[in-house]
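One structure, as structure tokens, below. Some questions next.
For this depiction, one protein chain was excluded, whereas all remaining protein chains were kept in their positions.
So, chain A:
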């Protein structure tokens, strides 16, 4: 066998972050090569480098395709060589038909006039290849996610694919669809198409991959042949998480008090598709002064769980019970949840947390305007006092409280979101990825604030995809996968391997 693709010493820097450093990847002709690693390990970045999303002058290192060095300036350049990437979020136009989508940007046209008969004929051929029995005139919106995935693959095949890259192809598929997709990958292998599979689901990786490359913190850890033995998964897990815990977390003496919040038998369905059962029979609790982590991979349902508890701000057909300090409470809308003392610090601060074009002052007081007014008229004086208090307490670095939050750094923006919720005087804080995308020092400051809040006797629910963070901060960790709690560990017994194993086991 010869190498179809060699990526040598790839280094890619974003402002302030080294996303990839000296990554090497060699893919042999005709194999299925799995690329695994934790969230943020650099898998998607590496594939974007390969496909030309990041042009050749924006990273260092070499790409050799069939032995020849390549300089891709845009996606079309890599596609021309037969390198096709199918992204995690599908890139189909919902209201166009299957045939229209397959040939979008690549129409069967002469001089700009489309030959629809030809298009539908070829689309039908491609659908047969991927094993999808649907009319080529069906609109994408009428297909389930699994079938949409197949249309994406058919689209890739229409472009004479030689190297197919699938980014988390099964993350939103059910068991049967996932198996069908894996079978299809094996079928492509028999036809001589090389594939790169990016996946969190290690059982699937172990099932189909010929070679596995593990990335961690933007570096290649190891590349080894997959012998399809049961030990493979454990090997991968070790490589994925094998990082030293340094003292990145402020010390803390936990004083855990009485029961603060209990959520029981919690069930939630998808906000649009009422038949998708997203959260299943979840039970969890948090005590006063306790930091409880929720671990899980992307798409495990952690955000959906948090938002549905916070005033049903996500989902439909929600059932279950929430108790605060032993009392059953009504959290059916956001105002009620806030009044009861629940705060939810959102995952995406720009999209859901901040009014970016407004000042720090306006953002800090938004969740509790009643405190700085007589109910109707705002008290400018009180507002400034509150803003000043939180800017000082949280050490928000800004030129003045009148500065628009859009001009703050990520860490300081996050502090404003935290400040907004602290100003609502909550008893329970649900923090969803509170340190995403901010630098190490700002992280340490946020951790310190969280510890102080716990010391004040608040109950903290800490959702994070970074396991070291959970292990370093929490007293207890719930492990979530596919909408269920699949395990619960005291922090003293938890390790990344144990958590990863719980997730993988539950997939099986």
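What we mean here is this: a contact is a pair of C-beta atoms (placed from the backbone, for glycine too) under 8 Å apart; a residue touches a chain by one contact, two chains touch by 3 or more; residues count from 1.
Heads up, the rule we're going with is that contacts and distances are computed from a predicted model.
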From "Xylose transport system permease protein XylH", "protein-glutamate O-methyltransferase", "Acyl-CoA dehydrogenase" or "Acetyl-CoA acetyltransferase", the UniProt protein name for the chain not displayed is "Xylose transport system permease protein XylH"
Check each of A:344, A:447 or A:462 against the chain that is not shown and name the one that touches it. A:344
Among A:176, A:399 or A:441, residue touching the chain not depicted: A:399
For the full complex, which residue in A:76, A:109, A:128 or A:378 touches the chain that was left out? A:378
Which chain A residues would touch the chain omitted from the figure, given the whole complex? 310-311, 313, 334-335, 337-338, 344, 346, 351-358, 362, 366-367, 369-370, 373, 375-378, 380-381, 384-385, 388-389, 391-393, 395-402, 406, 420, 424
